[in-house]
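Here it is, the structure, as structure tokens.
== chain A ==
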Amino acid sequence: MTEFDEALTAFAAEVGTDGPVCVRGGGTRWSLGGEVAPGTREVQAPEGIVAFEPAEMTVRVRAGTPVAGLHEELAGDGQRTALPERAGGTVGGALMAGESSIACLGLGPVRDVLLQARYVCADGRIASAGAGTVKNVSGFDLCRLLVGSLGTLGLVGEVLLRTFPVGETERWVRLAGTDPGAVRSCYTAASVLWDSTDVWILLSGYAVDVDDDLSRLAALGACEDVDGPPELPPHRWACTPAEAAAFDARNGAAGPFVAEIGVGVVHASQPQPFRPVESGVVELNRRFKERFDPTGRLNPGRDPLRKP
Partner candidate 1 sequence: MARTLADATRRVLGSRRRGDRAAAVPGADDTDAALVADLVEAIGADRVRADAAARYLASRDASIYKEGNAGPVCYPGSTSDVVECVKVATRHARAVSPRGAGTGLAGGAAPLGQPVVLSMTRMDRLLEIDLDNGVAWVQPGMVNLDLSRALAPHGVHYAPDPSSQAACTIGGNVANNSGGPHCLAYGVTSAHVLAVEVVMSDASVVTLGDLTAEPAGYDLRGAFVGSEGMCGIATAVAVRLTRNPPAVRTMLLSFDDVSDAATTVSAIIAAGIVPAAIEMMDQRCVTAVEDFAQAGYPRDAAAVLLVEVDGPAGGVAIAGERVADIARRNQAISVRTAADDDERARLWKGRKSAFGAVANVMPDYYLHDTVVPRTRLVEVLERIYEIVDRHDLIVLNVFHAGDGNLHPILAYDSRVPGTGERVQAAGREIIEMSLDMGGALTGEHGIGVEKREYMNRMFSAVDLDQQSRLRASFDPHCRMNPGKVLPSAHSCSDIGALRASDAAGVWG
Partner candidate 2 sequence: MHLGLDDDELVACVACGLCLPHCPTFVITGRDTESPRGRIALMRAVQNEGAPVTDDLIRSMETCVQCRGCETACPSAVPFGHLMEGTRAALAGAGRITPRWQRLALRTLRHRRLLLAGSTLLALAIRLRLVPTKRLGLPARMPLRRPPLRTSGDDVWLFTGCVMDAWQRDVHLAVQRVLEAAGAGVEPTGGAAPCCGALHIHAGLEAETKAMARRVMDGLSGDDRPILVDAAGCGASLKDYGHLLGTDEARAFSARVFDVHEWLAERLVELRSRRPVDPLDVTVAVQDPCHLRHVQRAHQAVPAVLAPFVADVVALDDDGLCCGAGGAYSVMEAELSRAIRDRKTAAVARSGATVVASANPGCSLHLAAAGLDVRHPLELVDQALSASRS
């Protein structure tokens, strides 16, 4: 058990013990899961990197720290996290939204990035979940529960994240008029995006392997270097990988889209129609909220069941 640092205790004091309260990060996904109830007090999580240990491949960082700034710091040692970079987006915001980077295929999902969380509970006390190591199964897995919870169970102040070495070579390429399934033979593909005609691929790894995959792609069709991924339409659809790969045929209502092949997320022009959730799951969500935040003061109005 550790003493919590000043920034964290100050954050807890600010959150206090009663009254509705919400945390503002970069505001990039502010409306996810519903608008915050009117009259809710707004607080901000502390900011700053506490400790980066490249040889441990972990970084301890405060939740209010912008992801881009964090990654800049980590890049000095050739590392990064699996968190997505959005203009102004914070570490805490990315974790609470729970939406993975478009390079999820290579980096893994956001839900696996959180090793330890120090957060303010509904009663204003600070709890610590997880451990300071890269592996841990001591007790129940509150870290997994917190990711994607939109700050409705606890307000995260400081976290320990897993980091990864950045690939020796990273290249975005575009392949015109290809079946995205054919691209899956590329082992170094960290992202495969498909808009029903073209395929964008992020190759990441040792140069020699990336070159191998490039020649594999070139055999499939016209392949050109591009600066990055295509512009993503604003609405995020939750699909299975099979649904994403067959997206075009089934969803005229989505408008122009970009599908993450092998992952399942589809970025569409129109919002996703409601996907029914089984009643047992709804009931469990209700029980979790009730147990962790009996008075409903944490981020009132938000509900992870209403994502995306």
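As a selection rule, all candidates are chains of the complex that A comes from, given by their letters.
The criterion applied here is as follows: a residue touches a chain if its C-beta (ideal position, glycine included) is under 8 Å from a C-beta of that chain, and two chains touch if they have at least 3 such contacts; residues count from 1.
It should be emphasised that the depicted structure is a prediction, and the values quoted were computed from it without experimental measurement.
A.B. asks: Could you work out which candidate touches chain A in the complex, given the options 1 or 2?
C.D. replies: For chain A, the touching partner among the candidates is 1.
A.B. asks: Would you tell me which residues of chain A are touching candidate 1 in their complex?
C.D. replies: 1, 53-57, 78-79, 98-100, 104, 108-109, 111-112, 121, 125-129, 131-145, 147-149, 153-154, 164-165, 187-188, 205-206, 208-209, 211-213, 238-242, 245, 260, 262-265, 275, 277-278, 280-282, 284-285, 287-288, 290-292, 304-308
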